[in-house]
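Every protein chain except one is present and positioned as in the full complex.
Right after this comes chain A.
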Amino acid sequence: MNYTLDFLPVIDGLPSLLAACLGTLGLALGGMILAIIIGIGGVVLRDSGIRQVRWLVIAFVELIRNTPFLVQIYFIYFALPLAGIRLDPTPTAIIALGINGGAYAIEIIRGGVQSIGKGQIEAGLALGLHKTQVFRLIVLKPALRAIYPSLTSQFILLTLTTSVASAIAAYELTSVAQRIESDSFRSFEVYGAVTLFYLVMSWLLMRIFGLIQSRYLSYPVK
């Protein structure tokens, strides 16, 4: 092995790589907000009582969860212009991430809502709590507690999935890394360093989510 590692291109590219981390987090955040909107809407539609709508939501969830994100993002990338919508790669990527995450969010939120027993709501009403009190104290917080871990790990997964958006040249860490790599040919050094960037990002997110959970969502000890 007579290859010498050279991290100079990585060091030179550090400012643009760090800026691209924000691009990655932006994609993930935008995608997650859209995913939660789709998730809540999907659960409401699924339980709407209209059978056709219910099946449509189920079909959406199954379709998205059983096809690769790469194929989805290509499909959306090529389908939007046909629908007369011309978007840059980055908004397109957010839409694709939102649709992908949305299918998972529907399942997660539905599980959280189901975890609240009917008897608990009835008990709350029987105790003379107001309807909004029942919702706030008996439904919302326990449901949030139940879905929080899955929803936050879904968010971290979504952050890692953003790297696939480089396939349509959205602005994020991987596509910037690819540009530096094609300028310098230092493939291993660039991708190795960028892998560490992702590791730090997901570790930080995990810590932050964990702190929020223990601060606001843990059961009061007593």
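Quick note on the criterion: contacts are C-beta pairs under 8 Å (C-beta built on N, C-alpha and C of every residue); 3 or more make two chains touch, one makes a residue touch a chain; residues count from 1.
The rule is short, and it goes like this: contacts and distances are computed from a predicted model.
Here one chain is missing from view; checked against "AtuA-like ferredoxin-fold domain-containing protein", "MaoC family dehydratase", "GldG family protein" or "Amino acid ABC transporter permease", UniProt names that protein "Amino acid ABC transporter permease". In the complete complex, the residue from A:Val53, A:Leu125, A:Ala167 or A:Leu217 that touches the missing chain is A:Ala167.
Across A:Ile33, A:Ala79, A:Ala123 or A:Ile212, the single residue that touches the chain missing here is A:Ala79.
Of the candidate positions A:Phe7, A:Trp55 or A:Phe188, contact with the unshown chain belongs to A:Phe188. Residues of chain A in touch with the missing chain: 1, 3, 62-63, 65-72, 74-75, 78-79, 82, 156, 160-164, 166-167, 174, 187-188, 191-192, 194-195, 198-199, 202-203, 206.
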